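For reference, the structure is listed below as structure tokens.
Just one protein chain is left out here, and the rest sit where they should.
First chain written, first letter: the chains are A, B and C, and each begins at residue 1.
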Amino acid sequence: MTTEGAPVRRQGPPTGEGTVRDLSRPGRRASTLGPLDVPDAIVPEAFARRRPADLPEVSEIDLVRHYTRLSQMNYGVDTGFYPLGSCTMKYNPKAAEEVAAFPGFRRLHPLQPHATTQGALELLFRLEAMLCEITGMSRATLQPPAGACGETTGLLIMRAYHEERGRRRTKVIIPDSAHGTNPASVHLGGFQAVPVPSDARGLVDVGALEKLANEDVAGLMLTNPNTLGLFEEEIDDIARIVHDVGGLVYYDGANLNAILGRCRPGDMGFDIVHINTHKTFATPHGGGGPGAGPVGVVEELAPYLPSPTVERADDGSFFLDRDRPRSIGRLHGFNGNFGVLVRAYAYLVAHGADGLKENSELAALNANYLAALVTDDFPLAFPSGRPMHEFVATARDLKERTGMRAMDVAKRMIDLGFHPPTVYFPLVVPEALMVEPTETETKETLEAFASALRRTAEEAGAQPDLLRSAPTTTPVGRLDEARAARHLKLRW
Amino acid sequence: MTTEGAPVRRQGPPTGEGTVRDLSRPGRRASTLGPLDVPDAIVPEAFARRRPADLPEVSEIDLVRHYTRLSQMNYGVDTGFYPLGSCTMKYNPKAAEEVAAFPGFRRLHPLQPHATTQGALELLFRLEAMLCEITGMSRATLQPPAGACGETTGLLIMRAYHEERGRRRTKVIIPDSAHGTNPASVHLGGFQAVPVPSDARGLVDVGALEKLANEDVAGLMLTNPNTLGLFEEEIDDIARIVHDVGGLVYYDGANLNAILGRCRPGDMGFDIVHINTHKTFATPHGGGGPGAGPVGVVEELAPYLPSPTVERADDGSFFLDRDRPRSIGRLHGFNGNFGVLVRAYAYLVAHGADGLKENSELAALNANYLAALVTDDFPLAFPSGRPMHEFVATARDLKERTGMRAMDVAKRMIDLGFHPPTVYFPLVVPEALMVEPTETETKETLEAFASALRRTAEEAGAQPDLLRSAPTTTPVGRLDEARAARHLKLRW
Amino acid sequence: MKFAPHTEDDVREMLAGAGLSSIDDLFAQIPAEVRLDHRLDIADGVSEMELAADLRALARANRSAEDLTCFAGGGAYDHYVPSIVWALAGRSEFYTSYTPYQPELSQGVLQVLFEYQSMICELTGLEVSNASLYDGATALVEAVNMARARRAGRVVVSAGVDERYVEALRTYGRGSGYEPEVLPIDARPDLGDDVAAVVAQFPDRTGALRPVADLFAAAAAAGARSIEVFDPLSLGVLAPPAELGADIAVAEGQCLGNHLNYGGPYLGVLAARMEDVRRMPGRIVGETLDVEGRVGYVLTLQAREQHIRREKANSNICTNQTLMAIAATIYLGWLGPRGLEELGRQCSARAAYAADRLCAVGGVELLHPGVPFFKEFALRLPRPSADVVDDLLAHDLLGGVPLPDADGRALLVAVTEKRSREEIDHFARALAEVLA
Partner (left out) sequence: MKFAPHTEDDVREMLAGAGLSSIDDLFAQIPAEVRLDHRLDIADGVSEMELAADLRALARANRSAEDLTCFAGGGAYDHYVPSIVWALAGRSEFYTSYTPYQPELSQGVLQVLFEYQSMICELTGLEVSNASLYDGATALVEAVNMARARRAGRVVVSAGVDERYVEALRTYGRGSGYEPEVLPIDARPDLGDDVAAVVAQFPDRTGALRPVADLFAAAAAAGARSIEVFDPLSLGVLAPPAELGADIAVAEGQCLGNHLNYGGPYLGVLAARMEDVRRMPGRIVGETLDVEGRVGYVLTLQAREQHIRREKANSNICTNQTLMAIAATIYLGWLGPRGLEELGRQCSARAAYAADRLCAVGGVELLHPGVPFFKEFALRLPRPSADVVDDLLAHDLLGGVPLPDADGRALLVAVTEKRSREEIDHFARALAEVLA
């Protein structure tokens, strides 16, 4: 048997948990500070706060029980399979957590003299080198705290590059299947997003791209394999077309987990690459963050990288270089999400070249095996191509046949003990179910998930109420999101 | 509102979790070791293992999910109120966990030279001094790893004391309400346990004790407040009677949490005292252990304390003294449960004299307040005396009225979201419910618990099936313990 | 190390199941020209034991606030992090979960974020908070974008704002089409209806408490948005942003139970008025009901966000700093209102004591004499402050953060509740020594 699909039940009757404020009692307090061993001093009346902030007043045990219970109301990779497409929810090594907590890292102030941070700087230096080798880039910045910020970084580099060359470029091309951050980043870069359609195969329509490519184009953003899990086989032509008009090609690294050690953005003609360490290199997502979005670039673009960069002096010591006249500047208050980068470094060192390559191979194997198991009920959105690390299936037929939508399937999967896949993304696919199993899942888990998914298809016809009323095994049932937006209640 | 009595439900359908062996697949493995950078060497054929041990073969993520889920199938102080009488399940400070994990403690080898363990030895030295002050003893050993071992220690000290004086003492007196470890320890000390009855007040029957006291008696073991939560008011006479026949008086410290800073075993005439740090000083119980059972003695008995003791040299340095000719010897392989003692030390330093006293005061307040709330339905077993930190109620009347037993009430409490109190102990009380709320619980929690308990009394008459069929909200229902003992299945 | 669980049998059976004969078949669609022609030039993988040794060595090559007494601040502070914060925020159900797209499986994270938003509103006196941004500097950038989404105008920034924050504005401004205009301290701003945002920091970048209310009033008069950069842990004793007239308040939330971590992961705090809620960046959690009328929490107003609004979105943030917001929530619950106030008093008292002792050292004076401050103040030293900081290391002191001011002779000194009288006295003695 497998434990997948069978989370255990907790003690106690089903019920929610009030907020920490509901536990508050005047005069209770968890904190104690040391005695004030210096003369007291109060801030000038003019600047003083008049009314104390109405924070909850609770004891330490109240906090411990409240947040322990809330944690148990949350599903994580550590509780079960988490096949969110595009999110690469693989196992987060505990070893990385342990080393990131070493006081020598955790208690380091960002503005210490370099002489006291050589270990941290060497780690960043080594990490940059590994990321460049993996992506085929020549230099990288580790400053962006997430992928979207990496995109902004890349687009500001594009802008600086063209401006320095006195070119007025206004447009950036993105596939219609692109993730929302791409167009949003294009906008923040001061460009206009121009969509290029996908063709019948689910790949960039190269003919259409050719028509769009002109002197207004600053560049193109592409995810490869793309958000449909398909490899852009004409990547050479795509890159050439953009380069021919003087544009730059940007690689959205969200799907890098598919190709490690097999091919590299740099060899495909990409000029700028961002990496999501919280996807490909298994740094924990933290319920929404933190992440890290390092950005690598080809040699010609290196001067534009954010400031500071980590450099090595002739005496072998490391330092943060702020003397970068052509840099686009600073994208983060300090040195980026260092604590996350430590975990990414640990992950890379632990795996080594072969381990990384094997991860991509097995990620693809898992995705293809799972796709084969479910395709009869949930056909691939673009069956002509072979998916890589993830696949996009559609509940279109199911909906026509039974009226049940992808969302109903997703909620029913919860009652069957699984976190649902990503639904309704990419937008170009109706009733999309985007499944990314990742390499850390077992064959048995995939099989249990597949039979649960197929069961929902069967139930959609036979017992639609099971889907419609799902989930019933969670602390709360299906939530009214429309109501939440209509009657805004954003605080207690 | 209060969160007590309302644990939340976890995701997923109710179902158990197979054993880790059910996850095993030939060839899977979580561990990696470094490369062997020395010549290989194999053990002589004659001594070699022939068949590999059939341990499970699983991946790291299998282990993480399996044991994470099992943890969620377990109730702890961190999940809710845990009023087990005699167990003192109070809040276990996270700060104590953090400091005990400092590498300087956690990675210390027990046989290192004293020069390298001065910090650890000083901690033990300070802890011994604080424990002596709290109990009114002159020296203490920190070696016993739990209370029962502390009892053995005390009884072996009694034996050595009498032997050195050439007295043949064969009997040790214990109240009929004593905890099971007391008679068992008496037996292990090579004595015969002689029970002294409790009187109508639930206290030692002093008249009966007088009759039992004679030249065969090595000593008396007593818990005070006793296991009924009542203070032995005639403790002076009790001690005198035993001392008059040349016996020693042993204090079972399980209930020390009732009297900190208010009175001390030493001042009551006790000669030997054990402390359960995992009760009074909040070191976590770990699902059954570890604990620590330091034993303090009056000056005359100090020479018999186990070897080694922690001593301070003239140069101010600390050392383990093994040169103790009159010592009873060694009760543990090394220095006792040091990691637990670090937590106990932290607890004492954090609270200080006044904090400890306040803890006992509020523990007694909680117990008395809760007793008052439930007494109509569950009367005190011995109503004449005022309970201290815990009280023993009885479901005798309930059973007569409804046929429902203490066990049924306990199981129903689970469905109402609470861990039940201790049941059927002490043995002298029929249908005993022994409730120890501890000082770290809030008034709201006690009130929620009380109304749940009263509800069970009501339901026992009106809807007995709710009790009979309880619990229904746990991963498994009521378990067949008779079957477990009849058809022994002690391994997979 | 290896985390993929596949046995050889698994691989064989799964290939067959997928109708493939080899692993290479999975990558057949990759054109030959772009296939990698060499093994990645990265060392072989190691065991966990070796990994821990490698990182332990790197960690030991640093001298952190664990070994040095830390008087460094400048946006990141050595406040005490109580053990419950990470004992709870470190629960794996929290940190191994993704953004709560499936609310029924994510009530834990969603509710904590709702509590976080509520506490931030309580602190700032403003009406709405989002569920975290990257850090303080990027929170300011987002706040400016909010203001410019309303009125695409100029961005006026007080010279009291942290130089790194201004740098960030300059960087992002290139893309968004503005250049932050730095307004000298006490200069009378001329603000017309072409101004989108006015930014001030309180306490300012030198720790000084300088009135911002007038500036914000002028901004209001010009119909611009007032943005305050604040210190969350000052709000037990200092007036909250709303009272000072701020429309939007942003802060670095590292001080709220997060470790120094060499600069990240930190916490971007942003609160605003309800009227701006639809221009607010990032995730927002709202309370709602389930089918049975039970209270629950969801991500709401998602129409603002990139995944729906795409190029029309004000922000592209997706992954944020949720885990740090969880830590901040637990930390604020630990502090409580009285703890927050006591902590503020302690910081200002210790800072005042430190300033006295340090200024008693020959040649050392306050950079801004007579200007009140909270937990941080700037000194003018007789020597370049960077050199002095280096010299202080020999005394196991992280003496502060060198400022460009006073041609590099200015030193920013931060004093948290952790700094004892003894440590401060030691600092004063050491400073006297290195300056002697």
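By definition in this document, a residue touches a chain if its C-beta (ideal position, glycine included) is under 8 Å from a C-beta of that chain, and two chains touch if they have at least 3 such contacts.
As the structure is a prediction and not an experimental result, all values here were calculated from the model.
A.B. asks: Which of the visible chains would the unseen chain be in contact with across the whole complex?
C.D. replies: So, taking every chain into account, the missing one touches A, B, C.
A.B. asks: Which residue among B:P103, B:G207 or B:P383 touches the omitted chain?
C.D. replies: Once the missing chain is taken into account, the touching residue is B:P103.
A.B. asks: Sort through A:D22, A:D54, A:E98 or A:E311 and give me the one touching the missing partner chain.
C.D. replies: Reading the full complex, the residue touching the unseen chain is A:E98.
A.B. asks: So that we can see where the missing chain sits, which residues of chain A does it touch?
C.D. replies: 11, 25-28, 32-34, 58-62, 64, 68, 93-95, 97-98
A.B. asks: Residues of chain C in contact with the chain that isn't shown?
C.D. replies: The missing chain touches chain C at positions 48-49, 52, 80, 82-83, 87, 92, 417-418.
We adopt the following convention: only the chains that are shown with their structure count from here on.
A.B. asks: Report the inter-centroid distance (CA atoms only) between chain A and chain C in whole Å.
C.D. replies: A distance of 20 Å separates the two centres.
A.B. asks: Distance between chain B and chain C based on Cα centroids, please, to the nearest Å.
C.D. replies: Chain centroid spacing, chain B to chain C, equals 45 Å.
A.B. asks: I'd like to verify one number: the distance from the centre of chain A to the centre of chain B, where each centre is the average of its C-alpha atoms, in whole angstrom.
C.D. replies: Measuring from centre to centre gives 47 Å for this pair.
A.B. asks: For chain C, write out the residues touching at least two other chains, lowest number first.
C.D. replies: Residues 1-5, 10, 46, 48, 82, 84, 87, 92-93, 104-105 of chain C each touch two or more of the other chains.
A.B. asks: Give the residues of chain A that touch two or more other chains, as numbers and ranges in rising order.
C.D. replies: Residues 16-17, 60, 64, 68, 70, 72-73, 75, 77-79, 91, 93, 414, 440-442, 471, 474-475 of chain A each touch two or more of the other chains.
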